[in-house]
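Would you mind keeping the following structure in view while I ask a few things?
All protein chains but one are shown in place.
Here is chain A:
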Amino acid sequence: MTTPVIELRDVSRGYDDGPPALSDVTLTVHAGEAVAVLGPSGSGKSTLLNLIAGLDRPDTGTVTVAGVRVDELGEAASARHRRARVGMVFQFFNLLDDLTVADNVVLPAQLAGMARGEAARRAADLLDQLGVARHARAYPGRLSGGERQRVAVARALMNRPALLLADEPTGALDTASGEDVSTLLTELNAEGQTLVVVTHDLALARSCTRRTIQLVDGRVAGDVSVEPTR
């Protein structure tokens, strides 16, 4: 096995009211793995992703991503960590409506200070690779859900992150578009992209990952790996 990209130890996170969103979660994800996090609504899936991305901090426990203790980073350091190593894809795309598709995709690189020309070239390549190049100058509002999610994936990949996190990426899509995005993620993983996908869609989990983690009430209720079918 290769070096762990994600390592959570005894992580708990609760909010002011109600039971903890996560309690005593320990898990390890290695480079090149594709992991699906499954669980009913409110089981703590998004909380888990936010902790890994450094958008949130655990109450107890440690979160290490690509060798960096994410839970110990300050705001600025965690932003830098995110833009260098973590790409995020959301259920509702979260594209910026006032920016063109190309400007959306290039944004992470610009925030990281990548040279203008280089960033533009990479964005164009990505859009091409993901089959949305003809929409580069359009605004997200004009695109279909599936196309928007492809753009969102392109944006997440812009800085060649070690880790791609997707929170219910097909949750807002019709079946056809959902399968389309699922195929895309599978291909990315096949090319070596480490992937964590949160979903409650078993079909998605089966098609693009070989390992599923089941969350129930903030606890890991199951962690199953299946042998590759190919």
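Things worth noting here:
The rule we apply is simple: contacts are C-beta pairs under 8 Å (C-beta built on N, C-alpha and C of every residue); 3 or more make two chains touch, one makes a residue touch a chain; residues count from 1.
One rule holds for everything that comes next: contacts and distances are computed from a predicted model.
Per UniProt, the protein behind the absent chain is "Putative ABC transport system permease protein"; the candidates were "Putative ABC transport system permease protein", "PepSY domain-containing protein", "Diguanylate cyclase/phosphodiesterase" or "Spore germination protein KA".
In the complete assembly, the contact with the undisplayed chain comes from A:Asp98, out of A:Asp98, A:Asp174 or A:Asp223. In the complete assembly, the contact with the undisplayed chain comes from A:Leu107, out of A:Val5, A:Leu107 or A:Leu188. Listed residues A:Asp56, A:Asp71, A:Glu147 or A:Asp180: the one in touch with the omitted chain is A:Asp56.
Although one chain is not drawn, the whole complex shows that of A:Arg83, A:His135 or A:Arg148 it is A:Arg83 that touches it.
Contacts to the hidden chain, counted on chain A, fall at residues 46-47, 50, 53, 55-56, 75-76, 79-80, 82-84, 88, 90, 94-100, 103, 107-108, 110-113, 139, 141, 155, 159.
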